[in-house]
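Left out: one protein chain. Kept in place: all the others.
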Amino acid sequence: MNDQPAKPVWVGFDLGGTKMMAVVFDDQLKILGRKRRKTRSANDRQVTLERLFETIDMAIEDADVTPDRVAGIGAGCPGPLDLQKGLILEAPNLGWKNVALKDQLEKRFKCPATICNDVDGGVFGEYSAGVAKGQRSVLGVFPGTGIGGGFVYEGQIFRGTRASCMEVGYLQLATEGGSAGVGPVGTLEGLASRLAISAEAAKAAYRGQAPRLFELAGTDLSKIRSSVLARAIEKGDTAIEAIVRRAAEQTGWGIGCLINILAPDMVVLGGGLVEALPKLYLESVREGIKRNVLPSLADVHKLRVAELGDLATAIGAAALIKQQLNSRS
Amino acid sequence: MNDQPAKPVWVGFDLGGTKMMAVVFDDQLKILGRKRRKTRSANDRQVTLERLFETIDMAIEDADVTPDRVAGIGAGCPGPLDLQKGLILEAPNLGWKNVALKDQLEKRFKCPATICNDVDGGVFGEYSAGVAKGQRSVLGVFPGTGIGGGFVYEGQIFRGTRASCMEVGYLQLATEGGSAGVGPVGTLEGLASRLAISAEAAKAAYRGQAPRLFELAGTDLSKIRSSVLARAIEKGDTAIEAIVRRAAEQTGWGIGCLINILAPDMVVLGGGLVEALPKLYLESVREGIKRNVLPSLADVHKLRVAELGDLATAIGAAALIKQQLNSRS
Amino acid sequence: MNDQPAKPVWVGFDLGGTKMMAVVFDDQLKILGRKRRKTRSANDRQVTLERLFETIDMAIEDADVTPDRVAGIGAGCPGPLDLQKGLILEAPNLGWKNVALKDQLEKRFKCPATICNDVDGGVFGEYSAGVAKGQRSVLGVFPGTGIGGGFVYEGQIFRGTRASCMEVGYLQLATEGGSAGVGPVGTLEGLASRLAISAEAAKAAYRGQAPRLFELAGTDLSKIRSSVLARAIEKGDTAIEAIVRRAAEQTGWGIGCLINILAPDMVVLGGGLVEALPKLYLESVREGIKRNVLPSLADVHKLRVAELGDLATAIGAAALIKQQLNSRS
Partner (left out) sequence: MNDQPAKPVWVGFDLGGTKMMAVVFDDQLKILGRKRRKTRSANDRQVTLERLFETIDMAIEDADVTPDRVAGIGAGCPGPLDLQKGLILEAPNLGWKNVALKDQLEKRFKCPATICNDVDGGVFGEYSAGVAKGQRSVLGVFPGTGIGGGFVYEGQIFRGTRASCMEVGYLQLATEGGSAGVGPVGTLEGLASRLAISAEAAKAAYRGQAPRLFELAGTDLSKIRSSVLARAIEKGDTAIEAIVRRAAEQTGWGIGCLINILAPDMVVLGGGLVEALPKLYLESVREGIKRNVLPSLADVHKLRVAELGDLATAIGAAALIKQQLNSRS
């Protein structure tokens, strides 16, 4: 940036199932450069790792800083992790098992690194630089193919024993519904994930109850994405609106329970469906929360939509490595 | 058939959403001729009716009998009917409302006619010439896009007030599951119809839990038909087997309730899914019945697979008009 | 009655768990005499039978007719019956197993006898001389300790194979609720019987949510009878009103399903709770029916409160033996 003694920069990395993204930040978490690529898993794990490293290299180049200014790297990763050892225990999309990502990053880039769950990273991002800045405790809920959750408590990512937690998709809300035959039925994820919504929507399309959706995407789950659902509702498919409202309300049932458990200052909702239908979704979540929240806790939380979109995890991961290094010094 | 005084023949007609079929029977319900065509609905209701009449003409021709030997016509029809007046109140697939099918048939063919619900016709067919011959009371359950039911009691199709009944798909079995947002949740149909199974199967395919199904049909509900489900199970998709077993078991929950209500001699299961997977399906239904059936009723019924396949409704409709004319004389 | 050639009289008998009642009717089912006594079971079944016979003797005496004018006796009995053989298969309250009541009555009173399920008898009574007179089909639902059901179809008591049926209390409506651990959960009976209501009410009393009920009956289930519930509501226990409304609504869920199955002309509600709170109960049942009834069947039935009270079973049993003898001659 300038010729004075180089200030540190931080790298946040988001390792998704379909895309990966590296972002370089200055000390105030302002973005200096970035690179986004398809994830593309290879049979050889080293090839995939190399692609990951290159993406970071490209982001550093884009930021126009020298690699030696990178003070730390944080990486948000899917799947079960061993946070203490910095291991990805399993990442089915990448075909990875027991990959020591933290060590690999430290060896390659010669700076401290850390890993975190990608949803935790996203919530920590919103806490560090987004809608939840400065809140004492923040619960994040992100509906997608599943429903992810993360929690920041007194400035720290909340952590379970040896493992990440806040698996809000696995709250049991009913004894029927969803995932029949292939998992516990009646979970929040089984009832109300984007995938569950898409399946109900496909049924409605098949039965002739959702003509607009049928025109837009037929009856194929893979084509019934959040944006398609939003368009079908806009064009008048009331059945699709009812289906989304129902699922959002059920998400509210789950959030109501979590408020009773955690009593957070703020609940942040994010993900594609929330972004595509923020008003409808929030209204219905709010309605659903009422079913379950205790009167004494009904007004202690704020409900907000996430602000940082796709960047949340990268920001959070960078903020995390920065926090860890600061607390050590 | 021969030159002696002509014996009466009977026409059974099955008016489906996608295909129609006319069958000509002798007095012992032996098939003399038949014709099957696509239903093809036209804007002009008279055009569709004409196509229906032609199909009967063709079946009579195929039977090689003169039209004046037709003693009566029975027609099994979808949708809500007025049985006394012989009206089809509504048939969305045909775009029909209030079509006086009985009168139209009588005028065109100059013989008595009757209409019945298609599922009732199918059960009466199995009672008249199939697996349920001679039973005092027979409950038929036919899972498909919905779940149809019919009941024959002391030799007669059981009839509700002004309307057909045995809407077994609308039994409530749970307070969650299926049809979210567009109808009462937790119905037998919402939980366990072939469509509900296909949607759960598509989700499993999407999540990578059913690789064989994914190869065979992707994630498109319309392509996940009964035969495809059967093939995926055969090739090793245990998730699909679990989904079908669960739905069949839930169908058994409903049948268990119906046995407590009706205590029939026999329960007949039919439809594409049952035909594609008879053993697996029956086993699971039997298991599910146990959940709900009262001990004193546990052994009074027999559980069987339908025998007549696609012909059941036509046979039953012909048997019905024959019965009605015999009881009048 | 007079000195002319003696007209036949009919005896209807109601064998309850706690009381028995014999009633003598003329040919128009007008009451001529009656006797009601505690049931009192003895170790020796013959002693109990003798008490039953005496009760009939007393009713005949009360009617001031000679025993030889008794043309037939009908008896409504609890528990599983063999209707063809006239056996009480099991009556736990009496300690009876396989008692040939029909034969015993015929031998003692030297006239034809018949037995029927007590709830069937009650519905047949309402059909013969009560609120459902002349209806083509009548469904009766009687909530009490359990929830009994009966059905009259085209002038006859609907009968299952070898057994009585219409066990409406065993409809599954949910996968949770009631009878936990000692039977299938989520049944209509488990959710909404008077006993289920009393248990919820006792909990509310225990938690201090129902102070009036607590004053009236404490927290003892045995003391929380229908009349006590009614009084607590009248005195202002809104929690008790909410509990009864909820149960009545769930009863409506079940009735909605039964309308989809049977499409009866009339649904008759009876029993102590309905009599104690007719308006509140009917309103909530009507609300609950809406959840499940198909639009095409929503207006084909009439919903009524039973008229004959305690006499229904005796009247129905007498009407039944009269009908059986008339149809034979």
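Labels A, B and C are assigned to the chains in the order they are written; within every chain, residues are numbered from 1.
Heads up, the rule we're going with is that a contact is a pair of C-beta atoms (placed from the backbone, for glycine too) under 8 Å apart; a residue touches a chain by one contact, two chains touch by 3 or more.
These numbers come from a predicted model, not from an experiment.
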Among listed residues A:Leu94, A:Ala174, A:Val268 or A:Ala314, the absent chain is touched only by A:Ala174
Among listed residues A:Met58, A:Leu282, A:Leu297 or A:Leu325, the absent chain is touched only by A:Leu297
The one residue from C:Leu105, C:Met166, C:Ile243 or C:Ile321 touching the chain left out of view is C:Ile243
Out of A:Cys165, A:Leu282, A:Val305 or A:Leu325, only one touches the absent chain, namely A:Cys165
Chain C residues touching the chain left out here are 92, 145, 173-182, 185-186, 191, 195-196, 199-200, 202-209, 218-222, 239, 241-247
Even though one chain is not shown, chain B touches it at residues 175-176
Omitted-chain footprint on chain A covers residues 80, 89, 136-137, 149, 153, 158-168, 170-175, 184, 186-187, 253-254, 256-258, 260-265, 291-292, 294, 296-297, 300-301
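Quick note on the criterion: only the chains that are shown with their structure count from here on.
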At the largest C-alpha centroid distance from chain B we find chain A
The distance between the C-alpha centres of chain A and chain B, rounded to whole Å, is 47
Expressed in whole Å, how far the mean CA point of chain A lies from that of chain C is 59
CA centroids of chain B and chain C: separation to the nearest Å works out as 36
By the touch definition above, chain B meets two or more other chains at residues 173-175, 186
